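With one protein chain removed, the remaining protein chains of the complex are shown where they sit.
Right after this comes chain A.
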Amino acid sequence: MLKSLGRRRAVRTLAHVGAIAGMLAGTLMVSTAALADTTVHWLHLEQNPPIVAYWRQVADEYEKAHPGVKIDMQYLENEAYKAKLTTLLQSKSAPDIIYSWGGGVLDEQIKAGVIKDITADVDKSYSDQFNPTFWTAFNRDGKQWGIPHLASEVAFFYNKPLMQKAGVDPTTIKTWDDFLAAVKKIKAAGITPIIAGGADKWPLHFYWSDLALRIGGEQAFKDAMAGKGDGFASQTFVKAGEMMKQLTDLQPFQPGYLGATAPDAYGQFGDGKGAMELMGDWLYTSQKSGAANGKGISDADLGMMEFPAVKNGAGKPTDTLGGVNGWLVTKNAPPETVDFLKFFVTLDHERYMANHGFFIPVMKGASDEMQNPIYKKIADDLTHSTYHQIFYDQFLGPNVGRVVNDVTTDLASGATTPKEAAQAVQDAWAMEH
């Protein structure tokens, strides 16, 4: 009885093994069939349906013009993408096109040899169409590693009716002291001066980096990266912390801001729960979609101003903080990949996306026809930028970047001092370089 049971089980197992083998063979056949055509796997992080639809449309156009090439769009959520990317890039099924913020993460990827050098594929006639600041964001030692696609600027966005109610004229805010005075006035009027998504930390690191940019300018940052003097523990960064503390001591943020994520904050700003928010230009669209009524602050009521200057600061008021984001080609991508990217990032497409308010373009002249006054102003700022500082948390690499986010959030909540904060960043930086 027992024996026959065992044998029956064995037979059943064999049958299962056979079935699995059959399925495997099936998959293999399917995949060899797919190999006859080339498929370019394109991994993106875009959530906004109209933008994705437009990209798909461009990809369809390319497929039509190039029979035998398929463009496969894959989506990953932002944080999930960052967490998975390292593993993903080293797997056999790595995507061919990936999203990049440039900066320190790109350096690591280049060093690891997972990104393709596309210098030979992009001639001067193509690269000359880009604003040089943005093109070179993906250049390392004379080699081109990616194609920029969009740029962003961090600025103060404000709710005009609330500012008016508090009796503050935003156009008169020129310096940090003006700004602090305005915050006091708004608070006195019973309005929350600033909305911030403190749970995500990076929204608060904008204050520290913008202040450091105004205090020390380009030179202070480059010196710190080169390890000159006290590096990130130098006077510029300690002072940035002290000035940030001047602001946070006024308790300018909405109650519970440390528990609010960036998207929570977009919605709160859109709902008119606070007068200002320091954010990248994407706030323009996200405050609308995040607002409870789905509309947010109307174009007429939304204002924008650059980060105020600091008295006797070495940085110019025309220095900008933001990002340059683009696309990288992975090592084993098929040759059609770069070709598709050059088809995708063209003046026409950039112009279309700029005119539809998708984002700020990186090609020369693409923003000329922009109608939206806020986007137009940002595009102008970026075109005339004397130095475009890429987000610290991207530029300094994944580890030091997160340390910056941590300590600036702690600064805001009073858990650390300006000196300790700067020292923590320097310690993290020194350990890696």
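We take it that contacts are C-beta pairs under 8 Å (C-beta built on N, C-alpha and C of every residue); 3 or more make two chains touch, one makes a residue touch a chain; residues count from 1.
Convention: contacts and distances are computed from a predicted model.
Report the protein name recorded by UniProt for the chain absent from the figure; options are "Multiple sugar transport system permease protein", "Carbohydrate ABC transporter membrane protein 1, CUT1 family", "Phenylacetate-CoA oxygenase subunit PaaC" or "Ion-translocating oxidoreductase complex subunit C".
Hidden chain identified via UniProt as "Carbohydrate ABC transporter membrane protein 1, CUT1 family".
Per the definition of touch given earlier, which of A:114, A:212, A:233 or A:302 contacts the omitted chain?
Final answer for the missing-chain contact: A:114.
Which one touches the absent chain: A:44, A:149, A:201 or A:349?
A:201
Using the touch definition up top, pick the residue from A:176, A:221 or A:257 that touches the left-out chain.
Checking each option in A:176, A:221 or A:257, the one touching the absent chain turns out to be A:257.
Counting contacts across the full complex, list the positions on chain A that touch the omitted chain.
2-3, 6-7, 9-10, 13, 79, 82-83, 86-87, 89-90, 105, 108-109, 111-114, 198-199, 201, 255-260, 268, 273, 397-399, 402, 406, 409-410, 413, 415
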